[in-house]
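The complex is shown incomplete by one protein chain, all other protein chains being positioned as in the whole.
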Amino acid sequence: MANVLLRHRDIADINKIDVYKKNGGFDALKKAVSKMQPNEVTDVVKNSGLRGRGGAGFPTGMKWSFIDTKNWPHYVVANADESEPGTFKDREIMESNPFQFLEGLAIASYAVGANAAYIYLRGEFWQVAATLDEKIADMEKAGYLGENLFGTEYSLKIYTHLGAGAYICGEETALLESLEGKRGQPRVRPPFPPSFGLYGKPTIINNVETFTNVTPILANGAEWYKSMGTADSAGVKIFSLSGRVRKPGNYELPFGTTFRQLIYEHGGGILDGRPVKAIMPAGASSSLIAVDDKVLDTPMDYATVRTLGADLGSASVIVLDDTVDIDWVINKTIHFFKHESCGKCTTCREGNYWMKNLTERIHSGTGAQNDVDLLLNVAKQMQGKCLCALGEFSTMAVVTGIERFPQDFKKAVKA
Amino acid sequence: MTKQVTLSINGITVTVPDGTLIADAAKMAGIDIPVFCHHPKLEPVGMCRMCLVEVGRPMLDRATGQVVMENGQPKIQFMPKLETACTNRVSDGMVVMTTTDKALDGQKGTVEFLLTSHPLDCPVCDKGGECPLQNLTMAFGPGQSRFIYDEKAHFEKQVPLGDLIWLDRERCIQCARCIRFQDEVAGEAVLGFDERGRNTQIISLSEPGFDSVFSGNTTDICPVGALTTADFRFGARPWELKAQASICTQCPVGCNTTLNTRREAKAGGDIVVKRVMPRQNEEVNEIWLCDKGRFTYHFTESKKRLTRPLVRKEDKLARASWDAATKLAAENFAKSKKDFVVLASGRLANEDLFNLKSLADTAGGTTILYSNMGGGDLTALVGVGQGTNIGKMGKGDAILVVASDLYQEAPIWWLRVKQAADRGATLIVANARETKLDKFAKFVIRYAQGDESKAVNNLSNKGKIADEFAKAKNAIVFYGNDGLSLSDTASLSSACATLLKETDHAGRPNNGLVAVWERVNDQGAWEIGFRPEPDLEKALKGKVVYIAGADPVGDDPALAKALKGAKFVAVQDILETATTEVADVVFPAQAYTEREGTFTSGERRVQRFYAAVPVKGDAKPDYAITAQVAKQMGVILEGSSASVVFDILSNSLEAFTDLSYDKLAETHGQWPIVGRGDLYYGGTTYENTQGLGVQLVPTAQAGGTVRIPKVRKEAALRPKENELLAVPVTKLYDHGVTVSSSAALLGQWVGEPTVTLHPMAAKNLGVEAGARVKISLNGVNAEVVVKIDDTISAGVALVPRSMGIAIREPVVARVLLAGKVK
Partner (left out) sequence: MSLEKTYPKEVKQILSKYPPEHKRSAVMPLLYLAQREEGYVNKAAMQDIARMLDITETEVASIIGFYTLYHDEKAGKYRMQVCTDLPCALRGADDFLKNLCGNLGIQVGETTPDGVVTLEAVMCLAACDKAPMFQTQGPDGIKYHENMTVDKTMELIDALKKSDAGVK
């Protein structure tokens, strides 16, 4: 099947504007802007069943319909912060199939009446931003961005903005603070961005992959999109596969593909032919799924993965084999979260600092069973009490790791 | 009126205004929800996670939008997670539970998390005894730490953030109250967080460090001992301190304060003031103080305090008895007839000034207010109406500030005016130069030096600014004497009063005129009948002079000369000054910390202060000294009790009718509730239990006729080419006695005398910023440091008052930069 999102894998040079155009590029944008009312565009997206690809899986069309139409101007922001360990899909899209993403972003901007859109890229995507700037200039030159698009009243500018090394800026309100030139710390919610976003104005924030889906949805219709994937999760998804697999990488697959298909058919199986021990389907923020045959045959969509006691999140599937100790894994994830905790709320700031001391002790072999018990207790004490989801994320691997792999911790504290 | 909302908190039904946060609603109902980051004067952030509570809301039917009923009651749907009471606003039918097991568990968890990093140094911490974290740990904390002590984050102990405030980073719990106060309330974002996560720490990179005159407030609202003042740290334990209500004497705002006192071995076993704390008065200073008011009380304990009467004998001042000293003065006053002049300043209390005026009137003498500002008669006519509260002004209101550098002259007014602008009030700032308030103004009017009255008169005419001012629901005008002479301010005040009258902004609360006086009680002096004198030299020369609370000799060589030519000089003061040195008789007066009295603020609020510490030596209150002198002259004045003097005063002055000490001591409930047992809520500001004072009713509000005299302005002095016009400006931390006595503490804030020039002027003179030059005004030389400011006009040189350079009014072309000094 031809790729819907990773089209560069099928069509050479689709990152050149002429090639993109020749392959149906900008038809969707033109149709939307010149033939459709903004709310009609939103309706198509709503009907397609598209859910946000940033992690939470929130219905995209519904989010757009929340925009406050009493308060102007509106903004659209593309979340290209991509910092979840194990996630590397947005980068490939922006590097190799940039116009499809930009077109989707333009369509979204039209749908919510925004005349300015910002792409917030993690600071490390310095070169990606430079590429996007060129592509934006190409679009402006060709009349797909700028004043009076397709002879209508509608005008749009797109700008890139680089972050500077802070995972928390992927959280949408922290992202907005950062874009406003402040420390990237989450805001109190409500109000949510569709009523109070960038500069206090109604703002729609979506993930890069989400926008990239919008273009073909507008081109081919909601029904076409819904025909792929599952009833719960329509369409296709890019799975970032990493860890102990032979062929790590991005795989565009319909929702409903099983873990086994992803790991064995596409990922070429496990290094050295070893068995899969655990899966983290949503990067470092994941719950650890203890793997058996039933798990491997579970279809991946938002609802079904939840039955395994985990979230699919951004579908950054990290695979752990039997050579990996779980106490080492959570020591890694806690180092990450301790480093990335923004420090705004007590629970996450102090909880991660405490957990770091404990995982370090346990992993280094100087801990005792009561350290493991305490670690589990501290993680649970954090749950439900943080200002944003990062604090919650930090506890997932810890709690599920200790509860689902007790033997690894017994071994660690005995050693 | 805002809509009222009814909800239930811990089973108690509470009705509060819509939009109230749950934490505040609980407080109103007398229910304490523990908080750290929440402060009722700051925007909600929900970051400390201390206020976790259970919140339920009536369930709504999705289809109909109606409340779902169950057993005749609305069905309440509780959130699965605990919520922060400091960020969630109340709604009708809401059910809040703050003490369920689940809620307490969350609160305990937060305290435990905070203690993982917080050191256990309570025994040596200045906050110990009034520390919210300490208190909440007692209430909620775990009995034993599960966190290994050695793993606590460590930082180098205290570091200075500036001259006045120290930071202990280990104690900081990252609630950001200090940073948010500086940013939101003070509008000076000179504090910030460095790094992130557990490494987050407070920094200040301003030059000098913590560059704000509001810095002390952060130590009040810091919920732990992370921020302490250089003045009080290691000074005393809070529980050893006694508290007495007072009024700040540093400017005309009249901030309500509490003096904390303690018996001190270092002071020879005397009871001394250990610190000055804000006392809540929402209509005056809310819960804030400026640093000058907080830190410059040291002058009351200066080594230069006068403690015994002195009489000149063979050209030397020698100790004398009160009887001998007052008799000598009385004899000279009595025989002087019309030559008797009383020169007093607004540093004195109403009671003192009243007795002085009574004495002068009976003896046929004259009284002069030691001040260079006019208009106090007009503030009595169209001053702000009774009930004025700048804190309630906002959208739809207007404030005009003209010829005043409010930040330097009356910092708390600056703060409140700035906040009114934040709330949407139209702020108009008119001045000959840029001031710190400009940044918050909707309109900035820049006039040429000397055109201040013209600028105000223009506001009566058409134009966008005039229009917005005229149409405002409420409007207040503040005028000062930035760069002006006595006659300039007289004319300016008349222009301002006319504007207010013509636009119908007088006679109501939040409408009217406020003079930004130089001293705490200048307004009171005007009410009592004191007036400034344009030609002071002439008025003093050859006279018999009774000076109280003023140092003309130290201030101005011209006045020194005039007094040399006086027949007899009696001086009454708390400190030795250049003037006491030339006196024939010196009376030691009590400081405001040692006695009772009242001051009348610039907003014409009469407020009481109380005795907090024992009297130094034989000093007496000013009113009593005057009464004793009077007695020696055969005039009977009340001198035994301040409250009786006040009763007589209120009987004889129309505006003060019905006022009494009891009335001034009345209080009523204020919001937010501060200073109770729960210091974590509002901070360590004291609750007001000793009097909110009473605002005088201006004539316009009383329904009297308001006739505003047109004051012709003397021709403005205009600098010619190659001339500089030196103009006086006010600097908060000057070289006045009160600041000088605290100079060790204030460090670099005081600084050297300066002259500020436009870059062009500096270039013409061939000098650069920082150069030391000699300046000559009226033939008097002084060495000063050059500052450059491109917002002033090229023909002007700014010379700060009370910095050792005599400048009472603009002086034209007498500025000679007589060459650089190495």
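Going by the order they are written in, the chains are A and B; count residues from 1 in each one.
Keep in mind that, in the parts below, contacts are C-beta pairs under 8 Å (C-beta built on N, C-alpha and C of every residue); 3 or more make two chains touch, one makes a residue touch a chain.
Small disclaimer: the values here were computed from a predicted structure and weren't measured.
Colleague: Which visible chains touch the chain that is not shown?
Modeller: Counting the whole assembly, the omitted chain is in touch with A, B.
Colleague: Looking at B:Cys122, B:Ala153, B:Ile203 or B:Ala539, which residue reaches the missing chain?
Modeller: Spelled out, the listed residue whose C-beta touches the missing chain is B:Ile203.
Colleague: Just name the one of A:Phe196, A:Tyr225 or A:Phe336 that touches the chain not displayed here.
Modeller: Counting the whole complex, the residue in contact with the absent chain is A:Phe336.
Colleague: Looking at the whole complex, which of A:Lys182, A:Arg274 or A:Lys410 touches the chain that is not displayed?
Modeller: Checking the options A:Lys182, A:Arg274 or A:Lys410, the one contacting the hidden chain is A:Lys182.
Colleague: In the complete complex, the non-displayed chain touches which residues of chain A?
Modeller: Chain A touches the chain not shown through residues 82-88, 90-91, 122-127, 130, 159, 161-167, 178-184, 199, 240-244, 248-250, 284, 316, 318, 320, 324, 329, 332-333, 336, 339-340, 342.
Colleague: Determine and list the chain B residues touching the chain excluded from the picture.
Modeller: Looking at chain B, the ones touching the missing chain are residues 188-196, 203-207.
As a working rule, only the chains that are shown with their structure count from here on.
Colleague: How far is the middle of chain A from the middle of chain B, if each middle is the mean of its Cα atoms, in Å?
Modeller: Comparing mean C-alpha positions, chain B is 53 Å from chain A.
Colleague: Residue numbers of chain B touching chain A in their complex, please.
Modeller: Interface residues on chain B, with respect to chain A: 44-50, 52, 80-82, 84, 87, 106, 109-110, 112-114, 116-117, 146-148, 151, 153, 173-174, 193, 195-200.
Colleague: Please give the residue numbers of chain A that touch chain B in the complex, ascending.
Modeller: 166, 183, 188, 338-347, 349-354, 357, 374, 381-382, 384-387
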